[in-house]
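Missing here is one protein chain; the remaining ones are kept as they sit in the complex.
Moving on to chain A:
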Amino acid sequence: MTDNAAQGSTACNLLGLSRTDYNGAKSTLCNGCGHNSIANVIIGAAYDLSLDPTRIAKFSGIGCSSKSPTYFLGRSHSINGLHGRMPSLATGATTVNRELVAIGVSGDGDTGSIGFGQFKHLLRRNVDMVYIIENNGVYGLTKGQLSATADLGQKLKHAGVNELPPLDFCLEAIIAGCGFVARSFAGDPKQLQELIKAAFSHRGTAVLNVISPCVSFNNGEGSTKSYSWGKEHDLPLHEIDFLPMEHDEILADYDPGTIREVALHDGSVIRLKKTDREYDPTDRMAAIKLLEEERSGGMFTTGLLYVDEGRQTFADHERLVPGSLVNLPNEKLRPSKEALDKINGKYR
């Protein structure tokens, strides 16, 4: 797999930027690592959407996955924090600067073990950001320990047999009140790219649980986080197209019964083309039921599992002055001398 190599085209997006303007540094992850594919997809999504890289802020914890912000959107600010603590960094930064377009990348160890508390609280607060979990069922950077999303009974070379049930990030996200929950696969860049684009338009936390194979430690026989398993078992709920704000497409080509559209707050639309399954992504109980049923089955459903545009974001709750706190001039930050005199007087 090539790592973010330039696409060799002179095409530009609406900002006049080429796709290479969205590249990052050359990846140092293993050749074939799912995280590299996801980095490429993020580049593609940001380019397609004509997102301004200088408005994007990237967040990550620690792990191979968390390294990957180095490998996309090199013009954006990025903070690679502590293991499991990316949510708090993102909460602080996005609260004081609401104009940032925030994207976080984490691993299943980073989010599911050490950072699980912060993950749940981020969702509870509904911090406005895209949150991608690059889920490989294993600790890559520390070389192959079982993670909290490893399957029951799964065997790893050094770690042995996993005797505990896996955490399901999608279920956890829905239960925590998240308004955008999707599952995808690093081996299906087309679907993933549409989901990431839609996630950028969602207001509040958008969680993408992306199966991202670790070719070094968990890509073998019997692993449900491997490329071959993913390819064989991926069951898309729908075909997804994301139509950005200024879209002018008409639905004429489609049989109306097979299409469902979800409008996002900024005027963009997620168009879901039905497969042979009936599924309503705005039905929370249906999403929970689907995920519960899958626990025992051997398949994994991908697509937009749940969407709810109604919740206020964390920054909305805070009742802050218009604009962003970081842009306030010093005069707004220091009350007047008279104000201090008044306080001095009050205490006397």
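Note that in this section a residue touches a chain if its C-beta (ideal position, glycine included) is under 8 Å from a C-beta of that chain, and two chains touch if they have at least 3 such contacts; residues count from 1.
We adopt the following convention: contacts and distances are computed from a predicted model.
The chain absent from the displayed complex carries the UniProt protein name "2-oxoacid:acceptor oxidoreductase subunit alpha", chosen from "Cytochrome c oxidase polypeptide II", "Branched-chain amino acid transport system permease protein", "Transketolase" or "2-oxoacid:acceptor oxidoreductase subunit alpha".
The chain omitted from view is touched by exactly one of A:K190, A:H265, A:K289 or A:K332, namely A:K332. Annotation: of A:G74, A:G140, A:P166 or A:P244, A:G74 touches the absent chain (contact as defined above). Touching residues on chain A toward the chain that is not drawn are 21, 25, 28, 52-55, 57, 59, 69-70, 73-82, 85, 87-97, 99-100, 117-118, 121, 318-322, 324-326, 328, 330, 332-335, 337, 339-341, 343-344, 347-348.
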